[in-house]
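Quick one: the structure is below, questions incoming.
Heads up, one of the protein chains got dropped from this complex, but the rest are sitting where they should.
Per-chain numbering from 1; labels A, B and C assigned in written order.
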Amino acid sequence: MSARLVPPGARELPALTDLRLEVRAFLADQVAAGAFVPHVDTWLTRWDRDFTRELGRRGWLGMVIPTEYGGQGRTYLERFVVTEELLVVGAPVAAHWIAERQIGPSLLRYGTEEQKQAFLPGISRGEVVFGIGMSEPDSGSDLASVRTRAERVDGGWRLTGTKVWTSGAHEADAFFALARSAPLDPAHRHEGLSQFIVDLRAPGVTIRPIISMGGDHHFNEVHLDGVLIPDERVLGEVGQGWSQVSSELAYERSGPERVLSTFQLLAAAAQAMDDGRLPTDPGLGRHVARVAALHHMSFAVSTALEHHEDADTAAAVVKVLGTTGEGDIADYVDTLTASGWALDEELDTLLHAAILQRPGFTLRGGTNEILRGVIARGLGMR
Amino acid sequence: MSARLVPPGARELPALTDLRLEVRAFLADQVAAGAFVPHVDTWLTRWDRDFTRELGRRGWLGMVIPTEYGGQGRTYLERFVVTEELLVVGAPVAAHWIAERQIGPSLLRYGTEEQKQAFLPGISRGEVVFGIGMSEPDSGSDLASVRTRAERVDGGWRLTGTKVWTSGAHEADAFFALARSAPLDPAHRHEGLSQFIVDLRAPGVTIRPIISMGGDHHFNEVHLDGVLIPDERVLGEVGQGWSQVSSELAYERSGPERVLSTFQLLAAAAQAMDDGRLPTDPGLGRHVARVAALHHMSFAVSTALEHHEDADTAAAVVKVLGTTGEGDIADYVDTLTASGWALDEELDTLLHAAILQRPGFTLRGGTNEILRGVIARGLGMR
Amino acid sequence: MTDLRDLAEPTTPDPDLVGVLTDLFADYRATRATPTAVVDLDRDLWQRLEQLGMTRLTGRESSGGSGGGWVDAAALLGLAAAAAAPVPLAEHDLLGGWLLEAAGLPNDGGLRTVCRPDPSGVALNVTWARDASRIVALWEDRDQWRVADVPIDRVAIEERRNLAGEPSDTVEFDLDDLENGTVVAHEIGEQFHLRGALARSAQVVGAMERVVEVVLAHVREREQFGRPIGRFQAVQHLVADIASETALARAATDAAVARAAASEWRDPGMLFAVGVAKSCVGHAASVVVRGAHQALGAIGTTLEHELHTLTRPILARRSEYGSLQDWDETLTALASSAGHDRLWTLITTGRAKPSSGQRPPHDNA
Partner (left out) sequence: MTDLRDLAEPTTPDPDLVGVLTDLFADYRATRATPTAVVDLDRDLWQRLEQLGMTRLTGRESSGGSGGGWVDAAALLGLAAAAAAPVPLAEHDLLGGWLLEAAGLPNDGGLRTVCRPDPSGVALNVTWARDASRIVALWEDRDQWRVADVPIDRVAIEERRNLAGEPSDTVEFDLDDLENGTVVAHEIGEQFHLRGALARSAQVVGAMERVVEVVLAHVREREQFGRPIGRFQAVQHLVADIASETALARAATDAAVARAAASEWRDPGMLFAVGVAKSCVGHAASVVVRGAHQALGAIGTTLEHELHTLTRPILARRSEYGSLQDWDETLTALASSAGHDRLWTLITTGRAKPSSGQRPPHDNA
């Protein structure tokens, strides 16, 4: 046991900073040109295929995909700074988010050569858009309870079941679906699961919107009615779906999108305090400090992942603190804001969006209750 | 099920306010005369038999004890306002606290006529000082695990075991001890317990100090080595100790001492802000608002108890919110205070004492973890 | 033994009224449409409330009101908020109707909202403005407070919506219409902000109590890892916390309502009492909204779920009639002005100084 949950820090060197500044300058130009309006939680809510393709053209997609598959062959650390810069400016990155974060790395690790050739170049160009199909009705945080069935048929599998909370499925080309390829053994619930690459335009796929409480359509129910998946679209090993999915969790949980979803609101609040539209209050400094510390912590985790060190617990720490902080920023700015006092369109728009998105921050990708259990396990308590 | 955990409020009428002002004026005179120095957490840490006897002379002890036993025959509401006034001014009330809060009411409910005659008049005069012996080494929040044995002997019982965290035992005359009078039945752990009135000067009683982290002596270990308890000093019914103890919990948990232990620090901080010795900060208003609301809530619970309504859940709510708030006040003032910046003897003394006492606030009388479970049960979740 | 009735007076609303309203809103809840992101006035419900005399509950009987007091009115606001009923009870009756009476202006019963235009005649975030037949305006004119009852067709409305999706419009008055406003007593101008703040507190508490019920129902029913999630200690504590904060907010609000009712708002401690309510309600809102959505999980973020019909208005209303920060600052000013020796007097009486009167800051709701 060690009380040290998070790997030692590292200092960013000029080669990384130069990349950061290059991305930052491009994004400032884009904002100035009106190519996008900065917003909150854009990795879920702002979908722009043109912008995504432009990033691909500039070499900022497929960052960790080797060049032989059309990627950039760069490091997780370089991807980290690109990701941070995209998020803080509130750029529309939803279209490539899932592919860039987890589909690409999963294909690299578990995909066949044919699968890599089929998908990675398109992902790196921002042309192939992926979703992810994990959750099911009533599964919640208990992913092992998925009930989507994969039945063996000649030359492949037939998938039947329903996936929910599939963000962007109505716009995406394909998704990874976790399904039960062998009957449930209650004593070994994590066995008998497999991952499949599903073409979302295949026969038998029906996509229905789930409208969020603010009236927006980001999520979907994806019904799979005997969808035929050829053998060459099984990802990795049949029956190893659980361990494949689990191995990606540190990447999924420790990224800057668990810290920066409301950064544009924080920045607008800093401006409003400077302008006298919000009262000066030490809470701003407190939140800025936490974001800065999480930036360091998230970077430390990326460094560890780059070195192939185990960082599951550290990733859980980043996600718990980061997503809590994202939501606290929304609530904090809300407590400073008086209705009827002054009209601040930009701040109001960001604040309302942040409040409406907030409940998801500490639920998606593993609830904070589950993750605090993961941390307790990392501390040797379970 | 109802989402309403706390009984409806009630408005204090002039008859109560007059009593409040009478006590307040007396206490202001005492402070002005230097009879005591206002402090924090005085119901545990400030022991003054002279002051206690003076309260007895003025009719502010034995408030709910009938006049035939030397008490005042008044109401729980009247006792409530006297208690609040004593606590907010930081008066030295430890010597009579336990007798006034729970020994008197327990004797009234479960005591024999002889016991009432023997103890209540002295309690009402502030001359007989009681402690309470519940906790044992390793028992913690699990009171049913007490191991002190009561063995039947001719004409009485012999008690053997160790009680810990007995506040004031080194100064008190007697205490109530909870002991196991029948062997433990693991299936019915709450049975076989009895309460005994133990003379702390009896042969076989040894009292050893437990020194607190600040170096103070408030708590004790009380070793009982075959202490003879005559039959007439059994409290209530043999074997009914658990239900007797439990029935008093609402009285023990909802009182103003669960809200006001650090009030003197809050008042000093308000003054320091007015004087410019602390920065003006909205946190002060937030804490004052919570104290004010808890004052109303605690009064509402007292009103319900006066009407013999069930208030166990409401009392747990008062204790969780109140004791958390007491500690938050200590931490809050600490975050405003810079070492080396200015010398403020009064604030420093109160702040340091509050910080050192703070851990006990949310532990004593049932930890907040236990009490949140009680609230969940009140909500029908367990 | 002392007679308890001399010591404390319970302040509970008329049980018959509560019974009627409970039935009414239960019926409303059972028959209303699925939730929407944009919320419009429910004129049918308004008419039913009007028929019961609820839309002018606190109006004088001589002017067509029901002669009710603040204790009953707060109960009405809370029950309506618990049902997420889109009706302007606070604006129309407790604020608008009251201002008309204070100004001696006639009240035809037509739906009203209220606002405080700035010197250029503009008022921001005027709830339900587009739905009103007239807007009651209150403003300060060279140390005098004035009231006008302006027909809707005399104002320009820019339609906007608040976080709850309700109309919260920008209203621009013709300055001519404001010129001849009726002078009202100074205390009216000062009370307006407090009455608005307390009405909002009563609404938020009512909605939070309903949130606790929704959460309890969910955690008992929803199963994960093979048992109801309410069996997990973490969920139990989370729910205990939101229920406790709600109870504290209720105690603070009830105390302020009782003080208002007993003194007919003349008690100089009303600023403190309302501040305590607004502060406790506002901080409770943070805990309750976050905790409820966490307990409900993803399902609670969907448009069709009841939860957001409560949590969105909770947050929208806690920032009306002063932000949470504004009120904490007001209380800080009162507390530091009271100082060491009078802080407890402030808490028990609401008075920071032996004879104090203090205006709230930023009181331009």
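Here is the rule we use: contacts are C-beta pairs under 8 Å (C-beta built on N, C-alpha and C of every residue); 3 or more make two chains touch, one makes a residue touch a chain.
Computed from a predicted model, the values in this text were never measured in an experiment.
J.: Using the touch definition from the top, which of A:59, A:73 or A:155 touches the missing chain?
T.: Missing-chain contact among the listed residues: A:73.
J.: Any idea which of B:34, B:203 or B:340 touches the chain not displayed?
T.: Residue touching the absent chain, from the options given: B:340.
J.: Name, in rising order, the residues on chain C that touch the hidden chain in the full complex.
T.: The missing chain touches chain C at positions 232-234, 237.
J.: What chain B residues would touch the chain not displayed?
T.: Residues of chain B in touch with the missing chain: 135, 138, 140-142, 164-165, 210-215, 279, 281, 327, 331, 334-343, 352, 355-356, 358-360, 362-364, 367-369, 372.
J.: May I ask you to list the residues on chain A that touch the chain which is not drawn?
T.: That gives, for chain A, the contact residues 1, 3-6, 8-13, 15-16, 20, 73-75, 77-78, 88-89, 263, 266-268, 270-271, 273-274, 280-286, 288-297, 299-300, 303, 306-307, 314, 317, 320-321, 369, 372-373, 375-376, 379-382.
We adopt the following convention: only the chains that are shown with their structure count from here on.
J.: Using the definition of touching given at the top, classify the network of chains in this structure as line, ring, star, complete or other.
T.: It is a line, because the chains touch in a row without closing up.
J.: State, to the nearest whole Å, the distance from the C-alpha centre of chain A to the C-alpha centre of chain B.
T.: 51
J.: With chain centres defined as C-alpha means, what is the inter-centre distance between chain B and chain C in Å?
T.: The separation of the two C-alpha centroids amounts to 37 Å.
J.: Indicate the whole-number Å distance between the mean C-alpha point of chain A and the mean C-alpha point of chain C.
T.: Once rounded, the distance between the two centres reads 39 Å.
J.: Can you tell me which residues of chain B touch two or more of the remaining chains?
T.: 281-282
J.: Can you list the residues of chain C that touch 2 or more other chains?
T.: Within chain C, the residues that touch at least two other chains are 235, 325, 329.
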